[in-house]
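Rest of the complex left out; these chains stay put.
For clarity, chains are labelled A and B in written order, and residue numbers in each chain start from 1.
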Amino acid sequence: MPYDRLDSDVSMMKEAGINVVRIAESTWSTMEPQDGVFDFSHIDRVLNAMNKAGISVIIGTPTYAVPTWLVKKYPDVLAITPKGPNQYGPRQNMDISNIHFREYAERAIRKMLEHVKNHPAIIGYQIDNETKSYGTSGPNVQSQFVAYMKERYPSLDSLNKIFGLDYWSNRINNWNDFPSVNGSINASLNAEFAKFQRSLVTEYLGWQAKIVREYKKPEQFVTQNFDFDWKGYSYGIQPEVDHFAAAKVLDIAGVDIYHPSQDKLTGAEISFGGDMARSMKGGQNYLVIETEAQGFPQWVPYPGQLRLQAFSHLASGADMVSYWHWHSIHNSAETYWKGLLSHDFQPNPTYQEAKTIGADFQKLSPHLANLKKQNQVAILFSNEALTAYNSFGPGTYNNVLRPMYDLLYNMNVGVDFVDPSSKEIEKYKLAIVPALYAAPDSLLQRLNRFVKNGGHIVYTFKSGFSDEHNKVRTTIQPGIIGEACGIRYSEFTDPGKIGLKNDPFLVGKADNYTEKWMELIEPTTAKVLAYYDHPAWGKYAAVTRNNYGKGVAIYIGCGTSTAITEKILETAIKSAGLWGKDQSLRFPLIVKSGINQQGKAVHYYFNYSAEPRTINYTYQKGIELISGGAISAQSKLTLPAWGFRIIEEQW
Amino acid sequence: MPYDRLDSDVSMMKEAGINVVRIAESTWSTMEPQDGVFDFSHIDRVLNAMNKAGISVIIGTPTYAVPTWLVKKYPDVLAITPKGPNQYGPRQNMDISNIHFREYAERAIRKMLEHVKNHPAIIGYQIDNETKSYGTSGPNVQSQFVAYMKERYPSLDSLNKIFGLDYWSNRINNWNDFPSVNGSINASLNAEFAKFQRSLVTEYLGWQAKIVREYKKPEQFVTQNFDFDWKGYSYGIQPEVDHFAAAKVLDIAGVDIYHPSQDKLTGAEISFGGDMARSMKGGQNYLVIETEAQGFPQWVPYPGQLRLQAFSHLASGADMVSYWHWHSIHNSAETYWKGLLSHDFQPNPTYQEAKTIGADFQKLSPHLANLKKQNQVAILFSNEALTAYNSFGPGTYNNVLRPMYDLLYNMNVGVDFVDPSSKEIEKYKLAIVPALYAAPDSLLQRLNRFVKNGGHIVYTFKSGFSDEHNKVRTTIQPGIIGEACGIRYSEFTDPGKIGLKNDPFLVGKADNYTEKWMELIEPTTAKVLAYYDHPAWGKYAAVTRNNYGKGVAIYIGCGTSTAITEKILETAIKSAGLWGKDQSLRFPLIVKSGINQQGKAVHYYFNYSAEPRTINYTYQKGIELISGGAISAQSKLTLPAWGFRIIEEQW
């Protein structure tokens, strides 16, 4: 902070209706300027000011960036990655399993918690931030990995066999010979190492949570700020963290969600990130720990967009919307990234719009907080499948998953996420299963049973292809799921961009194409929904549908165009009996529903476009919460450009 | 192998007519699981099974990938390259000149050969695989290189002069000061180092061959699997190996040829790789040690293509067509690469087609094996010119050579390859000489004599430019060959894409262009075939033709379009009196001929297109070997889509 303006900040926050702030994360070098010398005055100062103003505080443990003196003392604190030893400077450059890092991090956390634990302003703790393994893979990590492997695969013969290490003479015939995985070309071993690296994150967060729980009061929560696969914005499943496993040690899930804005604002990332955050704690509400205010230059919101975004978060089940950051930063790496306030700390259009959000949140919290959602559709994702798929492509796992998610979002079909550890896959009517490249027999058999018992399922290409060790199955493909899908194939190819015979999904010439991948499928019991339009491959099926037991399995054997994928999903949703009133609306008109704390149904209608729109309101009569106006059942509803309405049913 | 199925494999091989398998290559870690502990049971098992089935075996020495324990014991086994020390994992990561590698490799080879040498299934040995120097350039290699230089250039003054080391203060005034070549910017020194690295390969293969010859029986052969410059497929001259020198220690040349397929299948790589393999042992027949069955996803053959490919290999003189690999691999790096069998080991369309190939080979071997070819045209390539040209461009040497090769292939002009070491350049009527950038005076004088004595020659730009040390000649360009070519130039430029004046080759507006390079040529005695169409350079010649002695030299001074190059080559072929009946066919209709063991002429007609074609058969009456049908002289011949006919003349 270039000059002292705490009082002004607090007063501007109050004016904007801000009732929680998050502090202390990544301030280790301020809090412990020298080895063992602690200074909490900056924390105390803020805690006291916030408390006085009635603003609650989430305190972050400061471990996400290490101080200079620690690296000077123990250079091994910095991770060694496949690119070599890290240099001091960036955040997230440490080896989270290093003993010196752990020793000093623990002391710093305990000192801080000891100091602040009784402060009344604190409502919760955030452990670390956007934690990952950061590619740590030096000797320290390698020796842990060898121990991990030894425990899981006590027999080297068996390990060599399962991982196929004969190939290119990679056999490990003595544990002492185990070479660094950094140079490995064995995708099975690399996938296991990636899994091990994710387990380091789970273990590390559990370790921090345990320390924090020794100090925290029962009413205070522990959270983390998970983030997503980054493609310039929050894009997909996080490859480096097993969110479902890591979230177990938290009281409440927290995420950051960053997304394109202006003409590119769609709400898809808000919905995607929210659905993941809600799902990782079994349907519980979650915190949006960070999202953009002005953000990148190209993300400065148009008038109305900041409000649209904030209420979109709530509609997915968020119980907090917190901006990173309050004011823009004047030095270092991210001066281009703008907060609620610009560098000048003056009220600006973005801040002015935030004030209206604060006011509405304050007024409507009893109606909006703790929204409960009930979805019939689940997307089954898998960190193991992601790693395995990304070893071989085409493209990336998230490039298969996200388009399917987005199409469901565009159709106003609410989804939860499940992963192979989920107990409740069976409660859904329809499961979407993109690119489940690697999976154990047990999961695939479970999915077969799911269909047999009446479930509907949509698989994409490459699903079921390899086992949990990234070993390609020796059975006819797609292996175990071939039974529920009623298909088989033994060859696959990529002939470029080709059509489907006779445009079976009626998408028109421009959209009737597949690309990047095609399996040469023969139906056993399945009905063929589409054949390839190709002189050599025309006899093979591209998309199939099979009745199996009481359920239905649809299999997409190729990279379908968005329009085709949409039609297939539509077919599946109808087949599962889930095509309802909300499906009469399409993006940019988005509807999200849930049950609030009063047990009343709440419907959010969002207009993600620059044009005002009038839609049919299809639910019971209710009250539009922002305006307080009454809404008749089956009436017309006008949505302003980049605007929204929230209707609480009244009956 | 995920489970034991040797008997099934052998039986499926038999069914497909497979009569040779290649084993043991890169299995060092299986054969010697611990230092000095040998286990040959997997080799014995296969040898016995094959022998029982009447399938012959080529055994590879296992040295192409090193075991974990060896690297643990002697880390210096891994090569140090300009990118730093290699890591364990990939194949071909070792320093082939390292004493520890050599010591352990020799022991492993001897142990294996001692064990298998009397087995009756073995017909030959493959030494190592796709051997190169792999960029090895650490201190071990540097000190060998300095010794090599000291022997060749005992005087440092002379070395400094020849290599131009005064430039940028690079003089070496004391052998002890000789810096690592890795950082050198001296293209002469770098070219010499590249040559030295190629000599490491020659020496290494000679060393292995010598060991193997101590054990092998007289009727068994020694081969190697040479590969080509890789551009996603087998593209051009291998920069890292001097094929003609390295092949000297072999009994029979072996190559792998990988090529695009489906709509991109042209046969050009099959022909190119075959011509090189045949030429490297002076016209002897050769083995296709590896080629694709299904291969990359985008290479899965259309129906008929696998047959087309197999017989195309024979038509260039191959005596074996061997697929890499039998079945697809379930783990590690190349699960995407499909063998004859898919991962499911079941008969699939590719395997089914292979069965017909096996059957035909069995039936027709006496007519097809050991085909002898007589070509009148040679392409003169040079490893030295390649390295030198690639230092300065434009583009790469292979990007000059391959288009010329492909045009000759398209015109059905059979070619051999010669290099500067070839004794028999003079026996050809026409020599094509692309980008002979670096060459000793003696070679250029020899080429002048070749023309004087009646030879025809086609040079491209940059030929004759520098001496064998990559030192630009101080004479007027193109130096020595200027005499035979009847031209001179002292300036060259690149004005982008420009035309030739008045479209002299009648290729039409779209094709009448040159690009990337232009020499500002003045004829001395030559006739100008084309001038540049340019306001500043219009007085200079682009392409010339000169009568010199009894012969003709054509010089192409610029980067001509494919259409222009084709016309120039056509001119040269006609001028050399080689334009014959086969030239009435053009790609996709390819004809290849030779003399079989019965002394009869055999003509292969290939249709590299998806449309059936009818052509004029222009040779004597004969028998179509596949069908057994009689063919009249000068009759019509129908070629199915992706199909072929083989006619043995009968008279």
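Just so we're on the same page, a residue touches a chain if its C-beta (ideal position, glycine included) is under 8 Å from a C-beta of that chain, and two chains touch if they have at least 3 such contacts.
Here the structure is a predicted model, which means the values were calculated and not measured.
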item: Homomeric assembly size (copies in this file), of which only 2 appear in place; value: 3
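Following the convention adopted for this analysis, only the chains that are shown with their structure count from here on.
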item: Centre distance in Å when chain A and chain B are each reduced to the mean of their C-alpha atoms; value: 50
item: Contact footprint of chain A on chain B as seen in their complex; value: 2-3, 26-30, 33-34, 62, 64-69, 71-72, 86-91, 93, 262-263, 294, 297-300, 302-303, 328-336, 338, 342-346, 348-350, 610
item: Interface residues, chain A side, partner chain B - complex; value: 161, 163-174, 176-180, 182-188, 392, 466, 469-477, 490-496, 517, 520, 535-536
